[in-house]
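Quick one: structure below, then a few questions.
For this depiction, one protein chain was excluded, whereas all remaining protein chains were kept in their positions.
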Amino acid sequence: MKNAIFPGSFDPITRGHENIVWRAASLFDMVYLCLGMNANKNCLFSLESRLAWLEAVAQQFDNVLAITYEGLTVDLCEKVEAKYIIRGIRNEGDFRYENDIAQTNKLLNPSIETVFWATAPEFSHLSSSIVRDIYKNNGNYKQFLPDIIDE
Amino acid sequence: MKNAIFPGSFDPITRGHENIVWRAASLFDMVYLCLGMNANKNCLFSLESRLAWLEAVAQQFDNVLAITYEGLTVDLCEKVEAKYIIRGIRNEGDFRYENDIAQTNKLLNPSIETVFWATAPEFSHLSSSIVRDIYKNNGNYKQFLPDIIDE
Amino acid sequence: MKNAIFPGSFDPITRGHENIVWRAASLFDMVYLCLGMNANKNCLFSLESRLAWLEAVAQQFDNVLAITYEGLTVDLCEKVEAKYIIRGIRNEGDFRYENDIAQTNKLLNPSIETVFWATAPEFSHLSSSIVRDIYKNNGNYKQFLPDIIDE
Amino acid sequence: MKNAIFPGSFDPITRGHENIVWRAASLFDMVYLCLGMNANKNCLFSLESRLAWLEAVAQQFDNVLAITYEGLTVDLCEKVEAKYIIRGIRNEGDFRYENDIAQTNKLLNPSIETVFWATAPEFSHLSSSIVRDIYKNNGNYKQFLPDIIDE
Amino acid sequence: MKNAIFPGSFDPITRGHENIVWRAASLFDMVYLCLGMNANKNCLFSLESRLAWLEAVAQQFDNVLAITYEGLTVDLCEKVEAKYIIRGIRNEGDFRYENDIAQTNKLLNPSIETVFWATAPEFSHLSSSIVRDIYKNNGNYKQFLPDIIDE
Partner (left out) sequence: MKNAIFPGSFDPITRGHENIVWRAASLFDMVYLCLGMNANKNCLFSLESRLAWLEAVAQQFDNVLAITYEGLTVDLCEKVEAKYIIRGIRNEGDFRYENDIAQTNKLLNPSIETVFWATAPEFSHLSSSIVRDIYKNNGNYKQFLPDIIDE
């Protein structure tokens, strides 16, 4: 069994994230879509909304499961028996940021590998942060969320 | 009429910003220097000061007007009948950040174009954030503001 | 009259370049699409083909003209009475490369401004160099050239 | 069967490349280590040496095979029935370069995915180009090649 | 006397910082390890802990002294008669950030030079921010602090 986790705060999950889930689901046996409940991070959308959106995305696949977690990402890997962490990369700054975390996770647990996918070009300028800005300014933010989320 | 907006929080406006205004004013028919009043952003300088500084800069030109705004940048464009958004780029990180916003604005309103100018080398290391740091540490921050601001 | 030049070796011109021409043509009074005939640069496609392709693109617009040139870009600007140089930027590396040239041109002739546009996301991974590689390997490179080029 | 290719000119293969092969071999069913025979590229090391080194690396694994190829990478994928292309990323510049190629390959054949791994920190400053420089200057370049290569 | 300062918030000091101190101590006559007490910055670790850790690191050297400071970095330089500011650079983003500050410091005081060292590869993914994250999630953060700190 080759399992992978895709961790994040998903505030909110975007079409870009969903694009990565599609790819991961076809390579790995099981993909855990993992909502980090970091007490120190102020999220704009409620935990309930964010988790409901993750579950809506997950239900499109046979082998994707939405879960919540606390603590270190490498500990989560052990718990769900996943050897791979999945990260989507939109640009060079993303690579730098994610690579620092990936290399540190490797030190914390050498058996964990991080696999990077480049986001598709049409989503490469989309970020949760930009979606939040549009939401705060009463713009049409729904167009940037996965189609399955239509509430 | 080819109008453009130059939006920002200008906390404070710097010589680098003014450098971009000079270039924009010679290409466009009308340039709106737009102070965003984002309730969620904590600015160091007061709204009054920031707006007064923008007006001082604008008064050096026949075709530059300082205004305030709320809401989405693309909605502001429609309101003032501007098809162009102006952004100054100091370095590669600026380009990545501004390009993400520009591409999203294009999705929100395909008729809006963002035009980038590279900041002149002598101002390319100057940012509002660095000026605020100097101010907080009682340093001579005035040298980084436009000459016209001498109060 | 606000004229601009868009210089390059266009080996070959791509959909990405054409995307920039559309934007420039709507802002400037006249846009010169300028094929540099640098004797020191080995091009894959013949001068005839490259120029014919530029002309095909130019003929779609009332105010775009394809020309050839030798020598410094700033001298070309003087010759055609253009105050603006247009460059398309695909990513951070492009910005660094083009900005170095833009700042040097500014030193050579302070009255010349370079205006940058970000390439549309669907073309942001496309370069003449990648098209040449596909051509050399007998791949379908035509899909990356402007539609108007169908020979 | 989930197969992957790891294409390159490997002039020469380095410890950094081998580091990526180890990771790929544990995720994919079959990994093809593919030596591109691009007639237009001048390599420093002979085809014989480069292929022999690839074979030495491949023989350490049950599921890695060294092969040569010509033509487009996506055509090679079809031929060996591989859906995945593997690329090692050392830094931000690598990501930009490889992502441009990956997105173009996706256009040429939408069923092909590129998977990126970050090179381990101890190899992240190592490149074939730097190894060639050391070789040309009579330095100890062997320390940068995989241990298995000891001739 | 060629003196240098190495300023920071050191929240906490890491093996990466210590790596830079070793190099600086062998080039300069005196190195001041300077803990900035910026009232506006919320640190995770207490001032007492951070200063104690700096002192532990400093005591390994004959010519390194741990001090605290407030105000502008260039004013600190004058006070301790140091002409050089030392900064460790882990990656391209670090260089951009630090270079902006260095060039501004040069404007504030033209006699001050900033010297950059690249962090050793094994520490180039390590940052105080990542260490804080591991600490908050109850991970083994001590492995990322200098060996001398074992409390």
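Going by the order they are written in, the chains are A, B, C, D and E; count residues from 1 in each one.
By definition in this document, contacts are C-beta pairs under 8 Å (C-beta built on N, C-alpha and C of every residue); 3 or more make two chains touch, one makes a residue touch a chain.
As the structure is a computational prediction, the values presented were derived from the model and not from experiment.
Novice: Using the contact definition given at the top, list the shown chains touched by the missing chain.
Specialist: Counted over the whole complex, the chain not pictured touches B, C, D, E.
Novice: Which one, E:V80, E:A118 or E:I149, makes contact with the chain that was left out?
Specialist: Of these options, the touching residue for the absent chain is E:A118.
Novice: Give me the chain D residues in contact with the hidden chain, please.
Specialist: Counting over the whole complex, chain D touches the hidden chain at residues 91-93, 125-127, 130, 134, 136-140, 143.
Novice: Just checking the interface: what residues of chain E touch the absent partner chain?
Specialist: 2, 23, 27, 84, 89, 92-93, 95-96, 99, 102-103, 106, 113-118, 120-121
Novice: Can you list where chain B touches the absent chain?
Specialist: Missing-chain contacts on chain B: residues 91-92, 121-122, 124-125.
The definition used in the following text is that only the chains that are shown with their structure count from here on.
Novice: I'd like to know which pair from A-B, A-C or B-C copies the D-E interface, where a copy means over half of the contact pairs are the same by residue number.
Specialist: When the residue numbers line up for over half the pairs, the pair is A-C.
Novice: Going through chain E residue by residue, note those that touch at least 2 other chains and give them in order.
Specialist: Touching at least two other chains: 91-93, 125.
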